[in-house]
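Have a look at the structure below before the remarks.
Note that one protein chain of the assembly has been removed; the remaining protein chains are unaltered in position.
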């Protein structure tokens, strides 16, 4: 057995009993996955996954960054290396699985091994071949096709993330297929908002084609963005997402906007002007959310592609994105002063800088009607990360200015594992607060249900 | 029953027993409240409180900021809205009381409901009318007059906070009344130290009137401040308090001071000059504390009135003050190099930026004889906030460079609730360290007494 039924529950028997009761009440609730990075093609095409390595190692940057940190080259893991034998990669992974002790990856992976593939021996060099065979065989069965797994995972709704330049053909195909699985898109316009993206001008040209708007004018550019929002919304989107280096926002005059936009098009903005343009665009996006009701998500504070040589050779998303210190109070001031009191806006903010939980974000979310806090994100999507989040956020923002759980993953099979972990940790924290009489048991049962299901569904208008 | 007798104690039975024993030994100690914002007029005039809404909702920014964050307008809560029916406001509050789950407000309010008003049903929409009636009826009784409550709360000393421009008539009236309750003032000179205050020059004119000093000269200005300190001290004050945006201090030459002061009077200082003036004034205040022995408190690091539109309409103290990142090591360097080794100075520093507990403040307080750490403040005046404070401060600064508890409140009825919570949390932390044999039980009993009573009394010279 890889998974103990009481895993992540407090050790003290009375508290554990409360946690178990709370968890039992929410364990079977459907999964609301309002933010993530799975590939909609999987559900549109519904072909078998290739093999264990392609499915479980190569899309999971948590996995290969740890292996890389211990001296295993990405090419050895088959990344940008078509000659790598997937079974040998799996062996290599298995031999080093001990590196994941104490990490959420080990908890997620063991869940996948036991609950999805029905394996009950620990993964190591000795069991690697058995694992590979069992998983490989199962992937060929109909019960392991993407749609079948989606249903088995009891996913009520799964949101993917696409650029405004995406034609959403896979979402269209899913809609057309008659399959009842609900796979929505979210509008992620970074590549048409960020003048530092290498393809920025090409992207704007493509945006013009898609919308018939003149994206060489500020006015036309905004209309084109609005147009694609409407298209995404017509395809089921309920949210936008914004991955910026900082949380900076701005509220400039139209003339200033036009000047900056001209510079962005001409490629003449310096670093601080480009930052100001992105800052202004967040406020523009908030304004459009007031109009069209799309929930706005902001994911700032990451130094992307920190490892230059690795980026040159292997490209982005290779585990070299590193969080940086992030400021929210001054940064969000322009946007919040413009729209923060407007009940039509819902802005969900995330952080990789946990110092902001108690200092900036909980106080902001505990005041502004438009602002809510996203869950513990990325490196902090972990048992201790979740505990710190609840302990540092709740006393100032309460539970109801938070939005439930996001799995934020491209590792499809880990989705139930991640939601299960989140539900367990929420119940563990609630149980401790029941045990020391900060909460009544009745309140805790309601809260467990809200944190596992209702808050996400409501916050994302699903 | 709203309050469990073991609330906030660790769940593990052995540890809980230790916590209970420690708490029992301090539960009945008198309250030392050395820093707060209650209205001295209450005790001077001793009239009944108006109604539950006026008493419990409108002075409590913790309460209305949470309600506001969930879309309830301040006008609906009766703020700047004389037409609001207080009982309807109470109903609105009661319907949304679930928002406070997991917050210290729910713990404080339930304490007030049960211990002060003898109500034992949970507050919700169904019980709201009953609550209103019970509380309203009691407020009309002599036992619920301010002085009677002061005595019932077993308050040994209560300190309010006044501007040097205040004539302290209410404190005078209390002294003259023959009532034995000890209500002291503290000297809070922000409005005559901060050139960015809109009324700065008027305030200096008023200061001149009160003192007979020429506040248009640097020399006369300092004398006037000194004069009012002496007056406050003669009225019983033992401390000053300073609410600055940063912890910056300076140690300038007299010529530089005179130039800055002239600019402050003329209203010509730019942002950094105004900050430098305030920085210098903190060092001046420290120098005067060396002379007159008033304990100096510094409360920095808050972005005040972050919500511009709300401030325009409803004014200050409406729940829109947000903590910001704060630096102490460089900031306090000038003041500490001048007076930090002087045993006549006692400077108590607070923070809203918890990252400073282990990094800057505990190391500073564990070295400088003049420096002590104030308790977990404002948003961190909460069970988890207090636990973080003890866990992050104690190992470097010990217990004896801290100063006990401050309630810092304008919500008079919450004072016993807040002190009770602080005593429980201190005993909970001590109990854990006894249980794992970091402290002896005998030491823990002494510490519980010191943290609940002695440290505050000594640190504030009460």
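Each chain carries a letter (A and B) given by its place in the written order, and its residues are counted from 1.
Going forward, a contact is a pair of C-beta atoms (placed from the backbone, for glycine too) under 8 Å apart; a residue touches a chain by one contact, two chains touch by 3 or more.
This one's a predicted model, so the numbers in the text were calculated from it and none came from an experiment.
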Tell me which residue among A:28, A:70 or A:253 touches the hidden chain in the full complex. A:70
Touching residue (missing chain; options B:8, B:174 or B:336): B:336
Give the residue, chosen from A:4, A:180 or A:254, that touches the chain omitted from the document. A:4
Counting contacts across the full complex, list the positions on chain A that touch the omitted chain. 3-4, 6-12, 65-66, 68-71, 98-104, 107, 122, 303, 306-310, 319-325, 352-355, 379-380, 382-385, 428
List the residues of chain B that touch the chain left out of this view. 10, 12, 14-15, 327, 329-330, 333, 336-337, 340-341, 343, 355, 358-360, 362-369, 371, 391-392, 394-401, 432-433, 435-440, 443, 446-447
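The criterion applied here is as follows: only the chains that are shown with their structure count from here on.
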For chain A and chain B, what's the span in angstrom between their mean Cα positions? 40
